[in-house]
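A protein chain is absent from this complex, but the other protein chains hold their places.
Here is chain A:
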Amino acid sequence: MTIRTAARGRTAATAAAVCALAVALTACSGTTKNDAKNDAGGAAASSAKADPNAPLKKNLKMAFLPKQINNPYEKIVDDAGIAAAKSFHGTAKEVGPSDASASSQVSYINTLIQQQQDAILVAANDPNAVCGPLKQAMKQGIKVVSYDSDTAKDCRQIFINQASSEDIGRSLIQHIGKQIGYKGKIAILSATQNATNQNTWIDFMKQELKDPKYKNMKLVKVAYGDDDDQKSFQQTQGLLQAYPDLKGIISPTTVGIAAAARYLDDSSYKGKVVLNGLGTPNQMRKYVKDGTVEQFSLWNPENLGYLGAYAAAALASGQITGAQGDTFSAGKLGKFTVGKDGEVILGKPTVFDKTNIDQFHF
């Protein structure tokens, strides 16, 4: 017993000592967040000049690093990019981790550096975790393009944005306005309450609604299905009970729109309430064909990969440096201009309906 007490006393003493040490260290001037802000190194500014007339180099080697391999959506993007690379006599491949965790992409970036790729295209799981190695890659002259999910701005030269947030938000209102004859109550079924993408889009939707032509339309509620199938289903049910005269629902998330469509399909509201939003053709095919949903949108993932490959090639060939205003040509998609912060926008989202849905399989 005495031994135990002694041990406890010793533990307490150690703990006290450590705490004292911690306090002492606080008293000294430590490194805090505010200091770090100042010493954060500047971006690897590219000093090279862009030569818009430079031909695309042949035999370029590039690699797609998706969030995780075997993700069907990313596979479509990457396969299209790999095919595009072939069309300008380059070679591309897809490598990546089997889990989408923050750190798992890092070792792949390192090996791509060792393999001396000409360009790396990355869909970042974490905007910052991949930064260190990507900066090393750029230092060694490897071009870095982010797509689908951006990295921090100074860790890549170009970000291929699938569609501008403004386009997505505004076009969803434009579409549903046309569908319901610019008249009646509408609601939004979003993902989580603090989902960055969805909230940005919803803000643009609200701005678009300020246009006088929507004066007879009213956004009555934004519901949150948390990107959970079950919850989105229940929220749809709740919306229709609370607002029996609801004319339309916009669900800017693939989970939400699929759940809402499933609810409408089996309910008496089928054909009476318009559902629009962002969805994937494979999930929505059934509902488009049976008339529950007339149309929905999403960017075309194949074009995303295609544009990514061309942007990477343009960088590696010196046509562009990633500076604002640089222009390059992306094969069948035409000419693109680099916007603010190195962003290249793919274009307006594709609208899927009965006439074209069978051409898409993702």
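As a working rule, a contact is a pair of C-beta atoms (placed from the backbone, for glycine too) under 8 Å apart; a residue touches a chain by one contact, two chains touch by 3 or more; residues count from 1.
FYI, contacts and distances are computed from a predicted model.
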Mind telling me which option in "Autoinducer 2 import system permease protein LsrD", "Cbb3-type cytochrome oxidase assembly protein CcoS", "Membrane bound protein complex subunit mbxK" or "Response regulatory domain-containing protein" is what UniProt lists for the chain we can't see? "Autoinducer 2 import system permease protein LsrD"
Return the single residue from A:77, A:95, A:246 or A:273 that touches the missing chain. A:95
Which of these, A:71, A:110 or A:179, touches the one chain of the complex that we don't see? A:110
On chain A, where is the contact patch with the chain that was removed from view? 7, 15, 18-19, 21-22, 25-26, 28-37, 39-41, 69, 93, 95-99, 101-103, 106-108, 110-111, 113-116, 126-129, 131-132, 136, 152
